[in-house]
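Only one protein chain is missing; all other protein chains are in place.
By letter and in written order, the chains are A and B; residue numbering begins at 1 in each of them.
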Amino acid sequence: MNHFPEAWGRPRDDIYGSYNPQFLPNSHAQQSGHPTTHTQSPIVTGTSVIAVKYKDGVVIAADNLASYGSLARFTDVHRLKPFNKKAVVGFGGDVSDMQYLDRLLNSLDVKENYSHGHDDAESDKALMSAKNLHTYLSKVMYKRRSDFNPLWNALLVCGLSEDGTPFLASVDLLGTTFSAPTLATGFGAHLAQPILRRVVPDEAASKALDKEAAVAAVKECMKVLFYRDARSMNEYSIAVVDKSGVDLKQKEKLEGQSWAFAEQIKGYGTQTV
Amino acid sequence: MASISSFAMPSEAPTYSFAAAQSASGQPRQHGFYPYTDNGGSTLGISGDSFTILAGDTRSTSGYNINTRYAPKLFKLGGSGPNHEGSKIVLSVVGFAADGNALQERLDTIVKMYKYQHGKDISVHACAQRLSHILYNKRFFPYYVHAILGGIDEEGKGALYSYDPVGSYEREQCRAAGAAASLIMPFLDNQVNLKNQYDPNSGPGLEKVQRVPKPLDRTTVEEIVRDAFTSAVERHIEVGDGLQMMIITKDGIEEVYTPLKQD
């Protein structure tokens, strides 16, 4: 016995020779002898998603850019996906994993609708709520992280819960979940969240907030994010989910930008003044 | 691992077929996906003669960010319906929140299944051992949480069990866990177990006699819990926003929420 516990119970190399990984099953050692590899980092990525709960619904927004590293690669990528009349999912992070999840949700929705109700209040009750959807997605994400094969995303799930109250919660690649009156993923957690929290400090403030104020706050944050997040763009999608359903706009342009502050920025590069 | 492998062993010493032990020292290793994170926060439990109190702050963090100001770390186990009515066992988990939720969900299912199969509520004693098994079973990919389980034992006394992430557990009078454990635990040692408190009349030097700890009454314990958390909030950035307390007695669970500083 020695003081390397990780070696206890293992065959000694000086007696048995080093372990030959060729005999491992394929999942552990392929032809090359290397172990199976999974996603180690995202490739094409979307930046922040932000959302606010207001008195009778939720506002969510994300820009239409998909970046390839620092290259602004795709400029018409819609990162808000409506699931049904009650729920919208906003995707940050890897775009191919977003596409996978979108297809997964699509097939889930097809299965959910086999029992063909129609467009009325009674059938709407049976629809999967945003809360249900969030639970589902959190289990998908947690399972994948536990398999060491994560879906490299940060998601915001928003809409209405079963009782019709506004719902907003987040899931990330580790399966971590949390809920708050305002949420922002990625860069937005640093830049937008403080602004949103000033407007909506708690649940009570969220219950007093009207739709116009919520939309205004979200639009203001999208602007700040465009100013300061180098992986963002000025065209974005914004969705409002309330009792009347999902109102999704995918070609919004930032309004009222002011770049006057840029002149004040000094201290970088070759500036001489 | 790197530190172990960089230790220069004598040349005739045996080597092992273990990746970390074999790899050359000083080699950079690629950093890939790391499946854990720390969501901060702190929990604490104290058991009394006829009650157990569990408490936790409600802040959830990622680094310097606050995810939310309300993410409970205390969970009722068993009972009926989504609100766990009639439940008499509470689990608190602090550490990696996703693991905490998964663990809570598993143990809750087990507690419920126990009632369906045996027609009676599970004892805290049995529940405590089961929790240890769950954690130990996943010791090679642990639930990254410090769990504290509280309830009332079969004699009607307060019961409190604390765990490490791989299932080692013990029944205790009190325990603090999580980010501010190192701040709260010494305070609890002093106030609950009366460590470093001596009878002033017992004489000088080594003749000093330590005061003997006795089970505390409920109001005292609640005060200690509040003091512990208000102090922890002052000194630890990951603790704050709200204090959730669950008081378990033979009649059930009382839940109390009080705000904490949001800074």
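Going forward, contacts are C-beta pairs under 8 Å (C-beta built on N, C-alpha and C of every residue); 3 or more make two chains touch, one makes a residue touch a chain.
As a convention for this text, contacts and distances are computed from a predicted model.
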Which name from "Coiled-coil-helix-coiled-coil-helix domain containing 4a", "Vacuolar protein sorting-associated protein 45", "Proteasome subunit alpha type" or "Actin-related protein 5" does UniProt give the chain that's left off?
"Proteasome subunit alpha type"
Wait, the hidden chain, what does it touch out of the ones we have here?
A
Which is it among A:Ala7, A:Ala61, A:Val77 or A:Leu254 that touches the chain not included here?
A:Val77
Touching the hidden chain in the complete assembly: which of A:Val58, A:Val95 or A:Met222 does that?
A:Val95
Based on the whole complex, identify which of A:Asp120, A:Asp163 or A:Glu255 touches the chain you can't see.
A:Asp120
Where chain A meets the left-out chain, the residues are 66, 74-79, 95, 98-100, 102-103, 106-107, 109-110, 113-120
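Following the convention adopted for this analysis, only the chains that are shown with their structure count from here on.
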Rounded Å distance between chain A and chain B, as computed from the means of their C-alpha atoms:
30
Can you check the complex and tell me which residues of chain A touch chain B?
4, 6-7, 10-16, 18-19, 38-41, 138, 142, 145-146, 148, 150, 170, 174-180, 183, 189-190, 193, 202
In the complex formed with chain A, which residues of chain B make contact?
1, 4, 14-18, 20-22, 30, 32-33, 35-37, 39, 60, 62, 65, 67-71, 96-98, 101-102, 141
